[in-house]
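As you look at this complex, bear in mind that one protein chain is not there, while each of the others sits in place.
Up next is chain A:
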Amino acid sequence: MNYHFSRRQLCIPYAAFLICFVIAPLLVILYYAFTNGEGSFTLGNLTGFFSSPNTVGTLFYSVLIAVTTTCTCLLIAYPAAYILARSKMKRKTILLAIFIVPMWINFTLRIVALKEVLTLLEGNLAYHPFLNTIIGMTYDFLPFMILPLFTTLTKMDESLLEAAYDLGAGKAAAFVKVILPLSAPGIVSGVTMVFLPAMTNYVILDMLYNSTYIMGSLIGSYFSSYDWNSGSMISIILLLIIFLLTWATNGFREDDNRRGALL
């Protein structure tokens, strides 16, 4: 019974979880992506995706929706987070809670409610499907943009800003040269947290107006018709795109600041 407990053993649960629920499923997806119905190796799923104008069009549409959602979220969230973080208001936490509370309510419920509101406002949702999707997605993902921005902005070193004013910077210059660069990690983590789910979240689109496929629904439709191979290949393609994007945005990050972006 010469049993020594080492700190390294604490990793075992996590490693087991990782292998069972992250690595193994990924391998299964990889297997399906590069095989055909009979189980032999093929690149047909890959070429099939890129040779069809429909699937490429869907990829384009998904990216368009994700980009627009992210930009709208950023445009709304930045001023809000800025005011929340920088103002001297006493009831700041209550204000922050107002932004966070919607996240506690069931997502489906909120979208159904939003559908009713939008219907009241414009009548027929099918006339402006793109706009409605963007509104729905923005509504849903906004907290994910505000939180990291709020965190970085509150953690910002006040003295740097004072130094900027001392050195003769105007308000605009101070914002552009000090606040904006310092909040970049928050922007990057907010953008990642909104962009990536917005690429694949088709539930909102389905619930508000169900007519055009985006990547998520495309994968779903392949799976529901038992074509697991094409569906897996599209998942892999999406994974690669997301990986590339994350890798590209990493270029903006600096090691010191990374801690500022909590989420």
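Just so we're on the same page, a residue touches a chain if its C-beta (ideal position, glycine included) is under 8 Å from a C-beta of that chain, and two chains touch if they have at least 3 such contacts; residues count from 1.
In this section, contacts and distances are computed from a predicted model.
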item: Name of the absent chain as recorded in UniProt (options "ABC transporter substrate-binding protein", "3-isopropylmalate dehydratase small subunit", "Membrane protein" or "Acetyl-CoA carboxylase biotin carboxyl carrier protein subunit"); value: "ABC transporter substrate-binding protein"
item: Touch criterion as defined above, residue of A:93, A:210 or A:246 at the omitted chain; value: A:210
item: Among A:31, A:61 or A:107, residue touching the chain not depicted; value: A:61
item: Chain A residues touching the omitted chain (full complex); value: 52-55, 57-58, 60-61, 64, 67-68, 71, 119, 124-127, 173, 176-177, 181, 207, 209-214, 217-218, 221-222, 224-227
